[in-house]
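First the structure, which I've put down as structure tokens, then a few questions once you've had a look.
Missing here is one protein chain; the remaining ones are kept as they sit in the complex.
As written, the chains take the letters A and B, and residue 1 is the first residue of each chain.
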Amino acid sequence: MMLSIQDLKVYFFSDGRVARALDGVSYEARKGETVCLVGESGCGKTVSVLTILRILPQPPGRIMGGKVLFNGQNLLDLNEEEMQKIRGRRIAMIFQEPMTSLNPVFTIEDQIEEAILVHEKVDIEEARQRCIQLLKDVGIPSPEERLRDYPHQLSGGQRQRVMIAMALACNPEIVIADEPTTALDVTIQAQILNLFRELKQKREMSLLYITHDLGVVANIADRVYVMYAGVIAEQGEVAHIFHHPRHPYTQGLLASLPNRVKRGKTLHSIPGTVPNPAYKPEGCPFHPRCPDVIGTCRVQFPEMCDYGGGHLSRCPVLYER
Amino acid sequence: MKAYSENYFQKTGMERPLAPRETRWREGWRLLKRNRLAFAGLVIFILFFLIALAGLFLTSGTKPVFDPAVVRLEEKLRPPLSNAKLEILSSDRVPRLGLYLFGTDELGRDVFSRMLQGAWVSLTVGFVAVGIAVLIGILLGGISGYYGQNAMRADQIFLGAVLLLSGGLVLMGITFFGVVLLCVGGVLLVFFQWVKKRASKGVETAWTRFLWMRAISIDTLIMRFVDIMLCFPSFFLILTVVALLPASIYNIMIVIGLTSWMGTTRFVRAEFLSLRDQDFVTAARALGVSNWRIIFRHMIPNAIAPVLVSATISIATAILTEAGLSFLGLGVPPPHATWGNILSDGKNFIFDAPWLTFIPGVAILIVVLSFNLFGEGLRDILNPRLRERS
Partner (left out) sequence: MIEKNNSSDGPLLKVKGLRKHFPVRRGFLQRIKGWVKAVDGVDVDIFRGRTLGLVGESGCGKSTIGRLILKLLEPNEGKILYKGRDISGMTQNEVKPLRKEMQIIFQDPFGSLNPRMTVGQSIEEGLRTLGVKNHGERKVRVSQLLEMVGIAPEAADFYPHEFSGGQRQRIGIARALSVEPSLIVCDEPVSALDVSIQSQIINLLKELQNRLGLCYLFISHDLNVVGYMSDTVAVMYLGHIMEYAAADELYDHPLHPYTLALLSAVPSPDPDHRRAQPVLMGDVPSALNPPPGCKFQGRCPLVEDRCRRKEIEVYQVSPEHQVRCWKVA
């Protein structure tokens, strides 16, 4: 097991209110695997990876329990110095906004080389060669010339490629990508997704991919975790999740995707609104919007039900049917 | 505000608001209470306001409760908290309670009464001057930000310049030239109308093309004027004007106001420029809402918060400026007391009677500090990045 999160609880405290951002979340990424975390805004997917890297703003956030096991070691027990050695070197992160994640006053070369030099003792010339190779790997044309460019001279897609190159700089064992294509156009998104697929094959790294776009998930994931309101609603192989969803939320999401074949028919929709983490409903957090709700859903927090083959769903109602 | 039960919205099956009710005021109050320095600033500010108001009533009138003008040469430079020598004072010159709370000055006047009187001066100067500055700032900044990109035609600029100049001359008392220039402006107005009418029939010459040249945008015009105004060190500008005008409290207020509007103008302009591109303003335009309604109903309420912040801090500056002017003897004329001239009078006796400089100095310090703290706290509270969005 490369990365495993166990029963992680992260609460946010502000003005006497408690927002339970993560309410006992467990997921894992194995070696060489692409795992997708999918969910809507505020479901806790970003909070969970910030916790893994220990860059969660504290306060207002506070880790209330659980473990983050990376190759058997609990990252939550490490001190800042030890964490520094893992961050960037063994676990790398790619953010959504390539525009703001790159420092505008340094060249591409400076930024990628810094990522290398912080963690490894190599001389400048070697770092430079690695830098060129990385840019080649992420598909930037004529990388020798791009080295002296500043971020504003690149397009959005190229910036995201540079971000990926930076993340790969120290051959991390796992890359965490937080909505890396959301800000990009469809044709550029397709390029980046292809790039991720290629890189994963070449480098045998694990990829933890966070997105809200089910199309992207279907295209890139090996396994999927569907999150809702700070809990995992359903998890399983990508084919299981898309072909036999076992949670009313997953079913609703898939049914509500528009496409032109459905034109003329009313689109399925999940009623209501995503709950505010500070005012989550009792029992199953999805029950106010659920079509299959029964009495116990309103009072009792549901357990995971096993459908075999690693397919789990947090809905006993559908399980018993 | 009516309170709606949670159940109501669920029963109707309709969408209900997400967050529980909290008005902006209540939210602001909560954030303010958390920011202790700002809260302290607000408390001092309210105290100062009450004291100044009390000072106005207690020190004015024919028989004031605290008379700042009574001269008791036999009791000069008494230290604070000393008792009046009742045996040598005639009964109408005995201070209230028979006590000099803050001591007396070189003429034996009660410093406490004088401080009370001066508090009101400081308060009004601060508020009126900043009020003038903010009004000018909102007007010019608003025009600049909302209409700014529209270019002005050469004839409009020319006409505007002539009319402004004539108005200025009349105000400065050079009536004859002013009126003559005003008449010239009137003639020009008629002339330009006539040219326009003729040109609309298709007569276009190099001359009309010159007249209608899109010379400069309103925005550029106003902002360059702001730049020019900022070139003058404002204190010396005020000194010059005060030297020309008869010294009175009203002139001081107006002059300080007229020389400190530039910051607000820039502020309001920047706010308006960003608000203009916001979707809700576009929506209002698409709905056909009139320009003035967009400005007053949609833009100013959203732009006013940062203006209030800078205004609060400007009040502190205005109070300081007034004190400085009084200290230099160019402020409110004696015998009316202000904190600045108490300080100024006291400096000659700084070793014999340190309280004469110490008391007004500390008062100015506390008031200015409280305004600044409150202003900065207000900025934090109103900063949308610090408050959660949803």
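Methods note: a residue touches a chain if its C-beta (ideal position, glycine included) is under 8 Å from a C-beta of that chain, and two chains touch if they have at least 3 such contacts.
The model shown is predicted, which means the values in this text are computed figures rather than measured ones.
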- Task: Please pick, from A:133, A:155, A:171 or A:201, the residue that touches the omitted chain in the full complex.
- Result: A:155
- Query: Of A:252, A:285 or A:302, which one is in contact with the hidden chain?
  - Reply: A:252
- Query: Among A:99, A:188, A:293 or A:318, which residue is in contact with the omitted chain in the full complex?
  - Reply: A:188
- For the chain that got dropped from the picture, name the residues of subunit B it touches. 1-2, 4, 8-9, 12, 14-19, 21, 23-24, 278-280, 282-289, 297-298, 301-302, 389-390
- Absent-chain interface residues of subunit A come out as 40-41, 155-158, 185-191, 193-194, 212-219, 221, 238-239, 242-243, 252-254, 256-260, 262-263, 266-271, 273-274, 289
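Just so we're on the same page, only the chains that are shown with their structure count from here on.
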- Starting from the mean Cα coordinates of subunit A and subunit B, work out the distance between those two points in Å. 52
